[in-house]
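Apart from one protein chain that is not included, each protein chain of the complex appears where it belongs.
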Amino acid sequence: MKEILRASIAILLIVALLFYGVSLLEKGSATTSGGTTITVFNWGEYIDPELIARFEEETNTKVIYETFDSNEAMMTKIEQGGTSYDVAMPSEYAIEKMKESELLLPIDHEKIPNLKNIDPYFLDLPFDPGNKYSIPYFWGTVGIAYNPALLEGQSFESWNDLWDPSLKEEVIIVDSAREAIGMGLNSLNYSLNSTDLSELRQATDKLKTLGPNVKAVIGDEIVEMMRREEAAIALTWSGQAADMMFVNENIDYSVPKEGSNLWFDNMVIPKTAGNAEGAHEFINFMLEAEVAAQNTSYVGYSTPNQAATELMDAEVIEDERFYPPEELRERLEVYKNLGPEMLGVYNELFLEFKMDMKN
Amino acid sequence: MKTKAPRFYYMIPYYLWIVLFVVAPIALVVYYSFFNITGDFTFSNYQNFFSSVYFRMTLSSFWYAFLVTLITIAIAYPTAYWLTKTKNKQLWLLLIIIPSWINLLLKAYAFIGIFGLYGPVNKVISTFGSRQQILFTDFSFIFVAVYIFIPFMILPIFNSLDKLNPALFDASRDLGASSWVTFRRVIFPLTLNGVKSGIQAVFIPALSLFVITRLISGNKVITLGTAIEQQFLVTQNWGMGSTIAVFLILFMIIVMMLTGQKDRGGAISGKTK
Partner (left out) sequence: MGKLSKVAKLYLALVFFILYAPIFYLIFYSFNSGGTMSSYEGFTLEHYAAVFNDTRLIIILLNTVIVALLSSLIATAIGVLGAIGIVFLRNRNMRNAVLSLNTILIVSPDVIIGASFLILFTMVGVKLGFASVLISHIAFSIPIVVIMVLPKLQEMSSSLIDAAADLGASKRDILTRVIIPYIKPGIFAGFFLALTYSLDDFAVTFFVTGNGFSTLSVEIYSMARAGITLTINALSALIFIITLLLVVGYYFFNQRSRQPVETGGNKL
């Protein structure tokens, strides 16, 4: 008993010491005194931390930075409240849902003069007409990342090229129902937003025939797998493809001709915001040409900020894989919010595919 | 058993915990399981559970959990047994636990590297023959699952072995029993409680593993946990997710009953039946 008491007291002492350490560090890191704070809720590693420090300095606003790993988890947090998030970065389909559930505050365009920097092509899109609730942050496509060094000259102009029998156990598929079923739909020339059950059935059956070529269905680890040349081909987002190429220059990326998905991550102000004023200031700051350019080179995704692209390397901006020309963009579709029931159908079909994959 | 129960107030925190953090969430789960995705009252989630996809998934989930538990026992038992015979046994035991304090996701990434086509394991293999695909197979899944659960099995077995009275071994040997017979008839029965504890801490969580089903097995193994995760976080169909959870809880109760103790009583002094 004595020993247990002694151990308990030791633990409590350590805890007290650590508390003291935290309070010292927090005092030391609080560069602003008396200023306001905003809380930013973003994906991990999805902003250049230097920019946060710069914003804090310029505006005398302290930024609390929190991270999430999926749109759905983020929405649950915002819906339940308990924390005042001032700015969040959801994907476009999540914005439609959040609008429906009235989780967003309208954005006052008067307070965002830098909105003029954004390429008009990325404004006024169907998921948020007039950009009433959201401002684009980064964008991209869904396509095929592949490593020609590991292949025998196959190219991927069509989704159907993935079904090539010589690619046994070579293809990695991203663990996301809309992308995977979407590939089936695209390969049959159906719309990515199809709600027609027979089309979806066909797409799933087609996807199942891809089974022997599938190496794995994984999430963010795709980047790591492709970098290490563990796999030759992956169905993935352009942002991840850029991350792969950053390390492994052999990798190439293509958006198949049948069409694909165009996605956006956007800045929004959740209804839980405690400092909407500061949130507007932050969004406007992120849209400054120079800031956006620096952020883009840190994150590596495609920026919708036209003024920023003018400050960036021509080599990056002219890369048609990540900044596709107009005629390719025509073939891209933005996801619509299909409603929870339809999303359920997509997920059950995807689960069915996964269960069949092994045989 | 003439000692009376300890005073009730010792138990207040524990019962409070049960009510707040067990009963309340369970009530919530059961409640949600009767609503479909659009928020209408329904039994369809339960019907759906018995549809082919979920039923197959349940079976395969059980099969893998069973394999994982069995292999964990097979590896953990000798480890625990020999650990009790080392000089600084408590220290060695701690050293078994320490690796589990490093973040699981990081360790999973490390395993991706270790089992990878160009990783150390394949380097060894390639000196004998051609490189093998180890990742995304049943082998890698079971290996990593066993890796995760090993401390949870070793600890209770170690504790039950550690207190065995050495006189028992001598007595058994004096009576002419071989060491195998001693083990099977004397040692193993006396450590059964520890093994059962270990099974509870391994088999049940193995049904709901989810991080490594994706990272290590590439979704080629799907557990009930993965399915619930998907329903909650991706489909946002809390009703179906809760329904699967209700079944998981039922399975757990069955496992508890199977591994539960028949009667209280000292294994050391009261094994007279």
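Every chain is named by a letter (A and B) in the order it is written, and numbering of its residues begins at 1.
Throughout what follows, a contact is a pair of C-beta atoms (placed from the backbone, for glycine too) under 8 Å apart; a residue touches a chain by one contact, two chains touch by 3 or more.
Just so it is clear, the model here is predicted, and its values are computed rather than measured.
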Inquiry  = Among B:Val53, B:Ile142 or B:Leu155, which one touches the chain that has been omitted from the display?
reply    = B:Leu155
Query = If you put the missing chain back, which residues of chain A would it touch?
reply = 1, 3-4, 8, 11-12, 14-15, 18-19, 21-22, 25-26, 28-29, 39, 43-46, 64-69, 73, 76-77, 80-84, 219-221, 223-224, 227-228, 243, 247-248, 299
Request  = Would you write out the residues of chain B that touch the absent chain, in ascending order?
outcome  = 1-3, 5-7, 10-11, 13-15, 17-18, 20-26, 28-29, 75, 78-79, 82-83, 85-92, 94-107, 109-111, 113-114, 120, 147, 150-152, 155-156, 158-160, 162-163, 190, 193-194, 196-197, 200-201, 204-205, 207-208, 210, 225, 228-229, 232-233, 238, 241-242, 245, 248-249, 251-253, 256-257, 260-261, 263-270
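The definition used in the following text is that only the chains that are shown with their structure count from here on.
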Request  = Show which residues of chain B lie in contact with chain A when the two form their complex.
outcome  = 37-38, 53, 56-57, 109, 112-113, 116-118, 133, 135-136, 214-215, 217-220, 222, 227, 230-237, 240
Touch list for chain A against partner chain B, complex = 70, 72-73, 169, 172, 175-177, 215-219, 221, 224-225, 228-230, 340-341, 343-344, 347-348, 351-352, 354-355, 357-358
